[in-house]
Structure formats: structure tokens, C-alpha cells
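Here is the structure we will look at.
Every protein chain but one is kept in place in this view of the complex.
Read from first to last, the chains carry the letters A and B; within each, the first residue is number 1.
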Amino acid sequence: MSYRLLAGLPAPTAISLAEHIELHGDVPLPSRTDRSAYIAEVERAGLRGRGGAGFPTSVKLAAVAERRRPMVVVNGVESEPMSSKDRVLLELVPHLVLDGAIVAARISGSRDCVIAAPAVTHPGLRRAIAERRELRKGHLQLKLAATAPGYVAGEETALLSHLEGRGPLPRLTPPRPAERGLRGRPTLVQNVETLAQLALIARHGADWFRSEGSGSRPGTTLVTISGAVQRPGVYEVPTGIPLPLLLSHAGGQSEPTRALLVGGYFGAWVDGTGEGLTLDDDSLRTAGAAGGAGIVVALGQSSCPVAETARLAAWLAVQSARQCGPCVHGLQALADLLIRVASGRAVTGDRQRLDRWTAMIRGRGACAHPDGATRMIASAARVFDRELADHARQGPCSSCQGIPILSTPSTRTAMAA
Amino acid sequence: MALWYSTRATGALSLVLLTASVVLGAVDVTRWSSPRAPRFVIDAIHRTTSLLVVAFVLVHVITAVLDSFAAIRLMDAVIPFASRYRPVWLGLGAVAFDLVLAIVATSLLRGRLGMRAWRAIHWLAYASWPVALVHGLGTGSDVRPGWMLWLSLVCIAAVAAAVLVRAASAAAPTRAFAGTAAALVVSGIGLLAWVPSGPLASGWSEKSGTPKKLLGGTSSARNSHAQQQRTTAPHRGASTR
Partner (left out) sequence: MSTQRQTSAQRVVVDPIACTGHGMCAELFPEWIGLDDWGYPIVQDGDLPDGLRRHAERAVKACPALALKLQRR
């Protein structure tokens, strides 16, 4: 498969505008009359958001295009600690991202665009923006914004709340951002990678896009592969790729794999190297997982899955925006339970409590944070059943004190007002 | 005399009811409930006592107005400090009543106002109570007879306790608790400093602006009983009973 998003990489510095045009051609600039044709093409391509939720992009575009004074927000927050794909795009192929923003703005009829990206990417982005004539002409007002720390900061309504100066707090939907978004304006919020894909669909069409990948999310996708693999990094792969094949892209396992965490911290654990599963929603659903943002972490035999899960659950509890009771209390209760089990201090009924609580808090928050955390915990209970029972009986194992695989950065928690 | 007794009684009762409402409101944060008093019952009691405060204050006001012995007009109940009879102390009563009316009105219209506006006004409850208390001590001419004083003390103790409980459950409990306790001590000292030389001293009614003709001088039988208490020197008027 030839690279699309990552064409021209690896490279020591960002792809220049000249190189970018040589690789991909000029960016199409849809006019007002072209809009519905472009939206139809995006629908035919089956492009779905690459930020985790996987929402059909054409639906978002159509929803915003019919409203007054829409705007575009490029979501480059990438709050998943184990993900680097958006960072790679912003730093190394900024022109593809800018193309996507321009195309999305034209299709939706937006004159304003905000790119929310980590501050460290801003100098490079500014340079790239300065090179673009279309942006200098003033049809599109483009602003850069810094991102807020914290796991929920990348959620689209939390991002909007942060851009409004109210802190990264998710809002209850409906109304969705396409209806009422940034400061009440209809807002198209799209992940960096989704816009990059859009930029290529606008050039090459739906059939070209669908020529790679399979299943419910066609095309290619970027996956950050880390953990017990020889060459951790960001890889561009066709969707629907078998999970074990994904690992060989990254040089294969560096030690026997106990399990994979697929879809980030709100994804799920799957056994071993994911034999029999493919990077596709329908396939992953059979294992209780979802595609999520393209993130795969390989947990090797030398790591302790119970310690990792307990630590991750505790971190996810702290990362709650603290707006909704079930999330605040439920995730903490689950984290405390897992820590108890990990240190051999399990209480009778803990297993039943875990099942009960994961079902109890699902779907009862304003955002999907409790849903994701409970999905991850429920999958751990399934896949690590044996290790959990061992720890409950005998306490910590020899691997518990090993080097942590899952990154749990301390961030100042978003305090609810 | 019946009117004057009614004014006094409804005034005292209003203070008790307001105390009850403020206490229930303050300790709501503890979410206390029992099988026989579930949360919705406690909440209903809070709302009902507040409405009763309005009802009894209305009677309190009407009897005071009808009692032509003192020149009180209906509007003095809501427009503070404009009366000819004890303008300051009566005025405080009007302030307290205005606050209570605002709180009750916004609560009834809460659905339309939204939580933020409602909460901002509702905090004034903590202002309405001390103002009502001081009004009672200052206007009421019979603080010296034991029962009103004891009643006031009980109300003060109840609100002080409730407010401390509320402060202890705040986001920064130690700081809020210490701050509240300090404020209570300061106000307590203030009250202790004022009351003996104020309402409890002889000639209080004279000093607070009671028209001279209402003090010792008129021989009207209707006034003589009330008069006795106002002008008699240090003596806990047990004769009111």
C-alpha cells in the first residue's frame, strides 16, 4: 500500500509547500455551487471521523452547510496519551491539514476557522499558513489556539468550552455543535486526520478513497502502535487490517504479547495479538471493543495487566471533568476496587460489584468518558480474569512493580465551576 | 389591646418560622432524611414554612396598621425607614420582609428564572434572618419580659448551629468553618454589647423614637398596660403573662 497521508515521510523536517504540491497536486477550492456535489462525494467515500467517535463526516458537513455563519474548528488536541498521529500530521504534513481545513470551510460556507493544536506545533503551523496564498487573500480567517490539558479536553464540546474560555468541560448534547457550537455559531469540529483525509478525497474522489481499506470505515487510517513492539510509532494502514498484521508493521512484538489495548483508553483489551480480529468496528465489537482513535498498545508478558489496568482506571477517574455524579463516584469506586484487587485486599463481592458498576454508570454522564472507562474496565475483567483472581487471592505479582507501559501523565484536573 | 397582642404574637411566630426555614435551608446540604421524613417532605416543610412566614408577617403588619395607637401605615411594611413610629427598627422589619418576599417570589418562579438567578437571590435569606431578629429586638417593646429574650436566644442558637453545619460541609470546610465561627462570635459580641444597653435598658422605647405622647402621660386605659412595661425601670415584666 502506498502512503497517502504519510506520503513523503519519513522526513527530517516538515514537508514544504512545494513538496506538498508535488506529492498531491493543488488543493481544490469548491465554490458555493459545488458544495452539495462535494458533500455527496464525501458521503460516497464513507469518510468517518478519525478522532475516536467515527461519526460520518458528510453528515456533519451537511448539517453545518445549511446554517448561517458557520465555522470550522480543527481538533488537534489529541488528549489520548498513547496517541501521536495528530501531532505527526501537524508537525510533518501541515499543508495537508490546512488543505482539509480550507476544503471543509468552503464546503460548509465558513469564513472562520480555529486550529486547536499543542503550542509546540504553532511555530511550524504559522510558517505553513504564511506560505498559503489562499489564506492570505482573506476568504478564510484562520486562528491558532492552544489546547487545554486533561483527558476530556479533546472531546468536541469540551474543546468548544475551552475555546470560549470556560475550561475544558463537556456540555450536554443535544444541541450538537453543528447546531450550536462555538459562541452559539454552527460549528464543524473535525479531527486533524479526518480533515487530511478530506483533503485527499477532494482531489482524488470517493472511488480512490475506497480503493484501500474495508468494512464500515473505508480508506486508510493512522495508528499509533506502542508497547512491546520493536518499532513503536505512527503507521498508515488500510482499515480492516488484521490486528496481528498491524503488529508486524511495527516490527513485530519485542516479547510475547499478553494482550492489546485497542482504541485508546476508552477502547478495550483484546487477548494476545488480536488473532481473528481486524481493525474494523464490526469485528472489534465482537470482542467488546471499538475502533476508536487508531491506537494499539501491546502489553508484553513482562508487564502486569492488573497493575496497568488499576493504574489506568485510577487515572481515568481523576480525569473526570467532575460534572456528573455517576462518573465522579462510579469511576472512583471502580478504581478503588481494582486497586484493592491488585494489592490482594479484595472484598467478597468485588467481582459482582465490578460488573454491576460498569453497567450502572454507562451512558449516564454528559459525555462518553464514563462509557469509555467502563468499556476498558469491563474488557479487562474479561480478558484478565485469571490474573485478577490470582491477585485477589495472593496480592501483587513479580511484574507489578515493572516499568509502566500505559502513560498516565499528571495534568491539572479540570475543576467544574 | 387585642391587636397589639396579635402583632406581637405574629411577629414572634414569624421569627420562629423564619428561623425554621433558614435552618432547614442551611442544613439541606447534609441531605439528611429518614424513612418518615424523606427528602421531598423536608423540602416541602422548608417551602411551606417560608410561605407561612409571609402569611404571618402579613397579619403582623395588618394588625400593627389597624392598631391606631402607633402611626404605622401599610406601606411602611415594604418601604423601609419612612415611618414616623420607630423608623429605624420598623424599617429593618420592612427590609427583612422585602428580602423574604424576593426570595419567595423568585422561588415560585424558579422554573422561568433558572438556577443561577434564583440562587443569587436565595443567598439573601442569610441576610433576612438577622435583620428580622434585630427588628424584633429593637421594635418589640418587651424584650425584657423573659419569653421574648429566650425565644430570640433559642432562634440564634438554632441558626448559629445550622450555619456552622453548613460551613463545615463547604468546599474548604476548615476555612469556611473557622470564618463562619469567627463571624458568629463577632456578631454575638455585637449583640451582647447592644442588647443590655438597648432593648433591655430602661427607657428603650423612649430612645428609639416612640412618640412622647405614647409614653407615660396618657391615661387611656387601653395603653396603660403596655405603657407599664415600657416605662418601668429594670424589671423583667412578668406582669405581661
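Criterion: a contact is a pair of C-beta atoms (placed from the backbone, for glycine too) under 8 Å apart; a residue touches a chain by one contact, two chains touch by 3 or more.
Model, not experiment: these values are computed from the prediction.
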| request: Quick one: say which of B:Asp43, B:Asp67 or B:Asp98 touches the chain that got left out. | output: B:Asp43
| said: Can you say which of A:His122, A:Arg203, A:His329 or A:Arg351 touches the chain missing from this structure? | reply: A:His329
| Which chain A residues touch the hidden chain? | 171-172, 323-327, 329-330, 333, 357, 360-361, 364-366
| Residues on chain B that touch the omitted chain in the whole complex? | 28, 31, 33, 38-40, 43, 110-111, 114-115
